[in-house]
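Below is one structure; the comments refer to it alone.
Of the protein chains in this complex, all but one are displayed in their positions.
As written, the chain order gives the labels A, B and C, with residue 1 at the start of each chain.
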Amino acid sequence: MSELIFERSKPGRQARAQRPGGEEAPLHQIPEGFLRQTPPAMPEASEMQVVRHYTNLSRKNFSIDTHFYPLGSCTMKYNPRGAHKAASLPGFLQRHPLAPPSRSQGVLSCLYHLQEIIADVTGMDGVSLAPMAGAQGEYAGIAMIRGYHLSRGDTGRNEVIVPVNAHGTNPATATMCGFKVVEIAVNKDGDVDLDALDAALGPKTAALMLTNPSTCGVFERNIREIADKVHAAGGLLYYDGANLNAILGKVRPGDMGFDVMHLNLHKTFATPHGGGGPGAGPVAFVERLRPFQPTPVVVKAEAGYRWADKRDLPDSIGNLSAFMGNAGILLRAYAYALMLGREGMVRVAEYATLNANYMAVKLKEAGFRLAYPNRRASHEFIVTLAPELKETGVSAMDFAKRLLDFGFHAPTTYFPLLVPECFLIEPTETESIDEIDGFVEAMKTIREEAFTQPDRVKTAPHTTPVQRLDDVKAARELNLKYVPADTAI
Amino acid sequence: MSELIFERSKPGRQARAQRPGGEEAPLHQIPEGFLRQTPPAMPEASEMQVVRHYTNLSRKNFSIDTHFYPLGSCTMKYNPRGAHKAASLPGFLQRHPLAPPSRSQGVLSCLYHLQEIIADVTGMDGVSLAPMAGAQGEYAGIAMIRGYHLSRGDTGRNEVIVPVNAHGTNPATATMCGFKVVEIAVNKDGDVDLDALDAALGPKTAALMLTNPSTCGVFERNIREIADKVHAAGGLLYYDGANLNAILGKVRPGDMGFDVMHLNLHKTFATPHGGGGPGAGPVAFVERLRPFQPTPVVVKAEAGYRWADKRDLPDSIGNLSAFMGNAGILLRAYAYALMLGREGMVRVAEYATLNANYMAVKLKEAGFRLAYPNRRASHEFIVTLAPELKETGVSAMDFAKRLLDFGFHAPTTYFPLLVPECFLIEPTETESIDEIDGFVEAMKTIREEAFTQPDRVKTAPHTTPVQRLDDVKAARELNLKYVPADTAI
Amino acid sequence: MPFIPHTDEDRQLMEAACGVASIEELFDEIPDNLKAGELTRVPEGLSEMAMLQKMQAAAEQDRGAVCFLGGGAWEHHIPSAVWDIAARGEFMTAYTPYQAEASQGTLQLIYEYQTMMANLMAMDVSNASLYDGASALAEAVLMAVRSQRRIKDHRILMPRTVNPRYRSAVRALVEPQEIEVVEVALDTDSLTTSRQALEAAAGEGATALVLPFPNYFGKLEDVQALTDWAHEQGMLVIALVNPLAMSALVPPGEWGETGADIAVGDGQPLGLPLSSGGPYYGFMVCRQSLVRQMPGRIIGQTVDGEGKRGFTLTLQAREQHIRRGKATSNICTNQGLAVTASTIHMSLLGAEGLARVARQCHHNAWSLRESLRGIQGVSLPGSDAMFHEFVVQTDKPVADVLAALDARDILAGIDLTADYPELGQAMLVAVTETRTPEQLAAYTEALKAVMEGQA
Partner (left out) sequence: MPFIPHTDEDRQLMEAACGVASIEELFDEIPDNLKAGELTRVPEGLSEMAMLQKMQAAAEQDRGAVCFLGGGAWEHHIPSAVWDIAARGEFMTAYTPYQAEASQGTLQLIYEYQTMMANLMAMDVSNASLYDGASALAEAVLMAVRSQRRIKDHRILMPRTVNPRYRSAVRALVEPQEIEVVEVALDTDSLTTSRQALEAAAGEGATALVLPFPNYFGKLEDVQALTDWAHEQGMLVIALVNPLAMSALVPPGEWGETGADIAVGDGQPLGLPLSSGGPYYGFMVCRQSLVRQMPGRIIGQTVDGEGKRGFTLTLQAREQHIRRGKATSNICTNQGLAVTASTIHMSLLGAEGLARVARQCHHNAWSLRESLRGIQGVSLPGSDAMFHEFVVQTDKPVADVLAALDARDILAGIDLTADYPELGQAMLVAVTETRTPEQLAAYTEALKAVMEGQA
């Protein structure tokens, strides 16, 4: 059942209805040297074979539509089918990105209102929807900060400060923007170490990048103090919005003192993750950063909505994609926002937080160790399985794999790195107490197993289409594409 | 994982986005006695819970999109996704059945052309698309025959002749139309026993119902002789079109001498079976039966297409449904016909026949006994597992269940009844030699098992969500709806 | 070759295995004179793209009007999840669940459906579906006849307040079995069926009474009293209901002292798109004591070898594939996928959601009806107690009125003149939860303009 589509192929087989009918069209006046001589090795299968192959492949995945997926920092919540349907309306799917304003008022009005909604929930002054994922949103934000400093002739600021528990995209983004990364410590309660911050701040500081609540699953209580310190040092504050689900409509990054931020609409606004994307990572910013925002953005004029581009925003960091980012994802997010409404936004944060705290309490009662037992959980929290590893030899990885056998996707493991053997657990607001209790039960059972039959856990998973995979082999003997056995390479 | 949706429910839980917004609307001037007092016990679940429940339920099914399904007489072939998409176009889905002609020319033109196509491939003079499945098509056809005889004052014809291997719907239909059923034998080559036919024919004969090729999987060679006999006796011939896939475009029932027939579009025209329907069962007929056809039918007039009803066809047997039968299925069939085209129709019969004959040969080579070894297979053929049962105690049922473990849906078992321990096998033209060879291999393996470890086969299936089910208990202790454990009934 | 996977090599190999030189030879048992010539009315094959372009053009042609038509099919909102899931290959391309172990998805779903439908009707047992509401009504009539064996000459009381298309379908489907369908006159004032009319039609007695609720005109028959009356006369009561309405109105199981005996109707309001009239599905629910007379498939719960719960087809001895000529019906293929969608639909809405939709339909219809009051030349017959449809009588030819509104992109109602000459110039108007206040206002304005001659 795990044949590749290539292994199901046979020369000459084809999904014939999918080609243009009639004779093969001629190629006109294209010189021989520009023509392909050997056709590429591609699948050769009938339509039904393709449908069956990929339908069956899909059945080997866990997904939100089939499983509870408490993946910390990833906000795997229900992706409303209505939003998918809205974005799939023929009028939206068929619109060319360069269609003139006369053929664009529908989509532009949606995007304009989405900009408004995002500005409102973030407490920011402006929004550009252009970035295509969180990391590109970070890039946009940091590039805007760079543009800001440079525009003021403040050219010495070449450092970006990042706490050690930051997501990998934060330091990677800073580097892409040409900055040096300065990592600072986090204290035992999960807050930024203020002394370390003081030590790091200075005339070279361009920005501090922060998630709040952080990936430790706790709210940074000193945020205003931190903001003041950074601003006093002449730096700006970047907010990594990946965890916005925790505080949506409850606390606004703009009010915390942040200058610019991204949102992961594929997290907070429930657009589907798609097995790794596409997402959308709008940037929201305070007034003084407006001139630098990425293009295009929708503006409202007398004659209707239109795109503003480099001509309107000469200081813009520019366009980050060929057109308008992942427009189809933005439409899904807009549909979601319309359904939630203003009351619904706040409820997201409330119930995401309730679920996380409840689950933390239940796991603690079951004997698990919380990484930050004295703190409220935000929408997520950390359990460390270090005691279990020590006593039974069963690691967080083993727990993770064994959970799959119980029909639960594993939480985020080994991130953030500062907590050993950690599980970062985020139930999200769309799961019910029943699923949460079920997960806690499974965790208890596995813990029991760790003591009584550790091998059962260490060799897990047992019920998935494949057993535990050899990652070392994968990296050592690189096999990145299929080559038929009878082909000499 | 097999909880019922009711067992996942909790009072007050709801998929809130799916209700009309705002306040609950008032009920105006409806007297108390007309209002419902206790709300029905219905599921109470969140949108995600419902999505997850039914997505996971679906994963417990075999289907054409996931498995080879060689179910004889059912024509489980690939259901083109393009046809599904065509019928799901908003303009089609949103059209009200009673929309005036001004808002109906699109759909009417499609249905009109489908009538034409069906007339062509059946060799008949007229077509009504009204019947909603094969059985209703049979009803229409037999009722038309009844109307025909009565209209001529020929009131004594109260018998319908049906061969023993006919599908159950044939005799059941005759009964529903008020006829007495006369069963006749089939000879050892699978043909109608002509002596039995002669004996049965007479002044009471209203019709003979016949499938050709029959459910024995062979072509009735004497069909013209049979037709002549029936006609000579004053009866008419009904063609059960369930097996039309075998001869599509190759031989036309009209040319064989049949007077009226149905088609199962959900077989021959590849509309999906949907886990038991919906289908569509158009009737096609010769000229003299036209006045009796069921309504409505599409006619072409000066002003465009329009529906003809009882006013146009006063002798019609009438309408068999509230509107126009399963219009959405008819559109799928039309889309399929458009893609096949005239060449494609013939190819269906050719490759369906090639596959069946190849598979029969291969199974015979593997040691299985064909029921009609001296005959060409049509699009299907029969294997009898009587020898295996005798030698090993493993029945056709056991083979059928064990096949599921190999990822193959079982063929039709124990039908037609006249062949003991039979498998009626129909691979269809959309399966490739690879799937067929795989099935033959599985059959060989199971046969091997029957001799070496019969219990493994008798207790199969082993890999399905449930093991073999207790049908007797199901019928004895009727449990036809869920009642919560704590409810006294 | 669209949809055929064979390569030339495959074909040759297979021909060789069969011992034939060409596929044609496999047809050698068929007399030559029977073989078809070229097809002439089937066009040449199209690619999927060209097919879709053609179909899209046809589909576009029929779009663009706001719909106030009902009469057996209504435009309702269908949650997006419904068809996304129902159209999954595993549901859509499965066969009838004869192999239970390979069909637990479909089987459990139907068991859930049976539960929902029985509960919605407040009755005992449901089958797995019939073709549509009209044919389900015919099957109910046949079932009533089978259940009343002591009666010799079967007469069924059929009020004229039953959908006229249902009435004619019933005639088409039961007449050959020599069952008399007796029409019961319409009270044109109330647009309901009076006890007097029933008594007149009943004469010596009848096998069953059909009670529509709401009736074709959206009015509420006095089902409580009439059920008891019919039972006193020894008749069975066949309820014909809109299932959506049953979330808010009294369900058949609670009519009169003991409830109706059989309930049928069309499942369309529960998640099925209008789609020119189908596929929808007919539902049928009955008392436990009648279950062996029920037509169609029924799913039962059972256990497997390990005692694990599972679901399977049961009571198959009623069905044609076992009982053949003596089966309760000839139905085989039913409307499985429509039921699949409907089950998901009901699960998403729940009792409260359904009732909310029902009330919103009712309220919107009521609002429109109120707003039409006073338009010159318009009258609104019948009592004010209604569900979501109502009759409008006009002093101009209704066909002209409808055409004038059509020209304004409003499908304003169903012309009743042919089916109900006794109502004069009349049309049937339906309003559901999908109609916006703006659309209701536009309707009123347009009708006013047409009726008051400024059209």
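Keep in mind that, in the parts below, a contact is a pair of C-beta atoms (placed from the backbone, for glycine too) under 8 Å apart; a residue touches a chain by one contact, two chains touch by 3 or more.
Keep in mind the model is a prediction, meaning the values are calculated, not measured.
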Residue, one of A:Val251, A:Leu370 or A:Leu418, that touches the chain absent here = A:Val251
Residue of A:Thr268, A:Thr353 or A:Thr384 touching the missing chain in the full complex | A:Thr353
Positions on subunit C where the hidden chain makes contact | 47-49, 52-53, 77, 79-80, 84, 87-88, 433-434, 436
May I ask you to list the residues on subunit B that touch the chain which is not drawn?
-> 10-13, 15-21, 45-49, 51, 55, 80-82, 84-85
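What we mean here is this: only the chains that are shown with their structure count from here on.
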Could you give the separation in Å between the centres of subunit A and subunit C, each centre being the mean of its C-alpha atoms?
-> 46
Subunit B and subunit C have mean C-alpha positions lying a whole-number Å distance apart equal to 20
With chain centres defined as C-alpha means, what is the inter-centre distance between subunit A and subunit B in Å?
-> 47
Per-residue multi-chain contacts in subunit A, two or more chains = 10, 13, 17, 46-49, 51, 55, 80-82
Among subunit C residues, those touching two or more other chains are 1-6, 10, 45-48, 51, 79, 81, 89-90
